[in-house]
Each structure stands twice: as C-alpha cells, then as structure tokens.
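Here's a structure for you.
Here the complex is missing one protein chain, while the rest keep their positions.
And then subunit A:
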Amino acid sequence: MSLVVGVDIGNSTTEACAARLTGNGIEFLGSGLVPTTGTKGTTANVDGVEAAVRAALRTTRAPLGELARVFVNEATPVISGLAMETITETLITESTMIGHDPRTPGGAGLGVGITVPFAALDECSPGEAVIAVVPAGVDFAVAAKGLEAALERGVGLRGAVLGNDDAVLVANRISRVIPIVDEVRLVDAVPAGMTAAVEVASPGRTIRTLSNAYGIAGLFSLDADQTRAISPVARALTGIRSAVVVRTPSGEVSDRRIPAGTLELRGGSAVLRIDVGEGAEAIMAAVGRVAPLDDASGEAGTNVGGMTAAVKQNMADVCGLEVAQVRIGDLLAVDTFVPQEVRGGLAGEVALENAVALATMVRTSHGPMRQVARAIAERLRREGAPDVEVVIGGVEAEMATRGALTTPGTDRPLVVLDLGGGSTDAALAGADGTVTTVHLAGAGDLVTRLIASELGVERDVAENVKRSPLARAESFFHLRLEDGTVRFFGEPLPPTVFARVVALTEQGLVPIPTRHSVDRVRDVRRTAKQRVFVVNALRALARVAPYRDLRQIGFVVLLGGSALDFEIPELIADALAPYGIVCGTGNVRGSEGPRNAVASGLVLAQGGP
C-alpha cells in the first residue's frame, strides 16, 4: 500500500490527485487545485506543484512523509501568443464633417447655410442663410441671446454648432426650432464662410438626408463625380441622431486599409502567403489548405512579423532553444473590430475599425520536464517527504482520455476537448486503444481579448463579462436579468450597481463600466465565444476524427477551465448536434467535474491493471 499523487501542470492551473495504491486497486483520496507558478514546463512550476500536492493531501489528512511517488505528465510545452491589428482606418481631411452623435442635440430638422462665427453674427444682413458656430467659452444664456437677436433682425439662422454641451439649453431659449449640434470639441476648427448643412433627428430616429449620398448631393448641388467623392461621408454618418457636413474645396472622408503585413504559412506540401488584411476567413482557409502547419512567419518589419517573432523568442527562452528551431504549430485568426478615434475628426468621432486577432501556438518536441521533475523531488524531500520519487508518467493527452473515461456514461471512441486558457487540445481515444491528439491555438484568453477590444473595456472587466451572466439594476430592489426575467431583493442593492449593467459573479454583483446595453454586451460575449470555441471545437474534431468524419465520433467530453463556463458547453453541443455526437461537460471520477482528468489519469495509468 503506498500513497501516490498525480500532478498535472497546466497553463493556468496545477491540479493534483491523491490516491492509495493497494493490492487490489486504487483508493482515491482527494484533489487539489492551485494556480500554476511560472510558465508551464519550467522549474518555476515547483512552488505550484508543492502547493497542489499539499492541498490534495490536506483533504485526506495523509501526512506528507508517507508520500511515495509523484507522477507528473510529459507535457508538450504549448505556448500561445495573441496579437491584434487594425486593418482599416477612417480619415477626415479638411474638417468636412462632424458625426460624433452627442447624446443631447437640440431642436430638430435640417438647415443649410453659410458658416458664421458667433462673434460675427451681428454683421450678417437680414435674409442671409447662416449656420452659427459658437465657441466653447460662450455661456448658454449668452449664446441663446445672440442667436435670438439675429433671428429678430431677420437673419436666416438655419442651424448652430456649439462647443459646449448646451444644445437643449439653447434650443429651449430661442423662439424658432433649428437643428443644433453640440459637444464639438474642436469647434474652432470649423471653417467659416463655407456652405454647411446641420441635421438633427427627433428622439428615437436617425438622420435621413446627410446619411444619404444623394441627399448631400441635392443640398450642395453636386455632380456625379463629386457625389462619388462624398459617398464615404454619407456612409460614415449612418445610424446617428445628428450631424454636420461642411462643403470645403477638397475635404473628404476616406476609409483606408492599413498594410498589416503578410503571413507565410508553411505546410507539409505547400507554402502559402496571405495578406493579413484579407481577414480571418481568408487566413483560416489558407491554414486549412496547408494543414498540417509546419511553421508560420510574418513579413519582417510589419506588425505580424513583430508578433510572430515575439512568440518564438518567448518560447526559445523557455526551452533554451535557438529561435530558429521554434515552430508555430497552429494559428487561429478571428475577425473583430476596435472602436478608435477618427483621425482628423473635430468632435472625437469614433469609428469601429476592422481588425484581425491572431492566436498562435508554438510547440517543441522535448520540454525540460526532466529538470522540473528533479526540482520537484528535491523540494518535496526537503519539505518532509524523504522517500518520495518523482516519475514522468505519460503523455498528457493519453492521461486526459483515461481521466475523461471515468465520467459516468462515456465509452470509446471518445474525444476529449480540453478548453484551456491558451490552447484548445483534442485527443481521440479510438476503440482499439490508440490515441490521436491535436493542439490548436485560441481559447479563453482570446475570448477575453476580443471582449475587451470590442467593448473598449479593461482586461479584468472583460474577464468578468466572459465568466458571468449579465443583469441591469433597474432599481435598488430589482435586477432585470439578461434573459428578461426579474429578480427582487429584500435589502437594497449597493449604490455602486444602481442603474448599471452588472455581471452576476460568484463574488456578487460587479458593475461593468460601459455605455452599452445588456443586449449588446451579451451579443459581444456570445459571438466571441462562438468565434473561438465553436470554431476550434469543429476544427479539432475534424483533425482527430477517423477519415475526418465527425460522425465516427461517439462521445465528446469537455474538460478544462472553460468547460466550467455557463454557456460554452451549450454552444459547442448545439454545433455538434447535427453530427449525432453525445457532447457534454466531463465529470471525472463521477465527482470532480471537468477538472482533474490528467492528474487522475496519471494515477490510473500507474496503479491500474
């Protein structure tokens, strides 16, 4: 009878499983789970391993001194890298338009006139059609008085552009309803003496004329060529409540594609080059054509080049290899968008620019696991387990399938999908006992990154959005949950969550600092998970399935941290349903949920028959 512990060092967590090996079988005692210390596969892991072993033994009260053997897995060191590059850029030249959608424009309608600075309004003659441009220093009462005086003199005041957030205040203080656009930060840069159009839609509606190329053409009497030139202006102004367009001699809005660099994909049979600017779909199609991927590299001197070089350098440092020996084994590209301030804008306009996110995964054949094992043995002996032996117990994927098969209701052929932080790993345990594995780039970290960039929030906020369902605190006593139901509270909610979108985390309600609605945040969250986990699940299954036929797979067991997510398992199960696959979250040893599969598998492999 001997006390053994199986230890699985993962990218983000280190798990342990303690058991007693007796003559007639294995008696499982307890489990431990702690954060991994250092990069997976390095001697910095020892602290985490010690903590995990202690945690596993603590649940059973077995003394450390009795410990006979520790099994660690032969991990393929998989390092993932993430990078995101915008591939489009919106530019406004010569202050042609203002389309920043202030929350409270004033008045309503459409007005066309010549731009006149507020100070020069007195000099306008009656009957002249003008658009007043009021600088930020002018008080709302003063501005309203000045505009009203001009109206009384008979000046054809058709609209106003304000620097301050005063549009409703001014509109309430003048006798005629004119469209007023406010919060124009660089109002001083609006050119004077030019024909301009101001449009404000009534609440709940969006502008109709300035967002239509022919509408602008009609207002400014443009010919066909000029209309073609201003059509990006109209496109940039769709979906907003207020806008200003100034006709300048050569101003324009352009939608420019930034050269993001080319990726060179080297496969077994072919080498393909693809421009990152072509988007995720084109990149993934190319990855599919060269599969299996041997290596990828970016064009030197471009963003992609810098990113691939950094991933390789990091991996080389970890393994003590030459950079030239490191190969990128897989790559996942995802289309996304990043809100970015428009260059040349006068009011801090924000445009959603297209971007491509790349997750890469690097693997080498031999990790320095022996060193790690030796370091663990030294540490545990010093800490009071004099007879301990540390054994490299087997390949991670094999161990994971062994552990996963302890889930009640499973059988071979079975695929383990390990949804981790950095990579998505799949292993097929065939009916004949063979194990086929694949490691794919892109998992939880990429989802967090997509959520953070699309909502424009910090990483820790994005992490909360990813992990928890949403709600909105509509009063101090009730929450409207994201599915539309209401939850009431007897005690008032904390003031920090009042009127905010909140994440229902295990630690309680966490406010999400965003202007977006619950529906919008939920949509971003779910599509991010779709684009990473569902895409990768299908990719992984196709790679390990016999004859690449998903119907040959009977069972899919989801493991890893992301399998604990409240919706990822559902999303994947929905996507796999058409193939007749039984898919669900694993329950290792019938008690551990999707955790501890590899650690349990290590013990089973050693002590089992």
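Keep this in mind: a residue touches a chain if its C-beta (ideal position, glycine included) is under 8 Å from a C-beta of that chain, and two chains touch if they have at least 3 such contacts; residues count from 1.
The rule is simple: contacts and distances are computed from a predicted model.
Visitor: So which of "Sensor histidine kinase inhibitor, KipI family", "Potassium-transporting ATPase KdpC subunit", "Propanediol/glycerol family dehydratase medium subunit" or "Aminomethyltransferase folate-binding domain-containing protein" is the UniProt name of the chain that got left out?
Guide: "Propanediol/glycerol family dehydratase medium subunit"
Visitor: May I ask which residue of A:F337, A:F498 or A:Y579 touches the chain that does not appear here?
Guide: Checking the options A:F337, A:F498 or A:Y579, the one contacting the hidden chain is A:F498.
Visitor: Looking at the full complex, which residue from A:D47, A:E148, A:D165 or A:E264 touches the chain that isn't shown here?
Guide: The missing chain is touched by A:D165.
Visitor: Taking the full complex into account, what residues of subunit A touch the chain not shown?
Guide: Residues of subunit A in touch with the missing chain: 104, 139-142, 145, 165-169, 172, 472, 474-477, 492, 495, 498-501, 513, 515.
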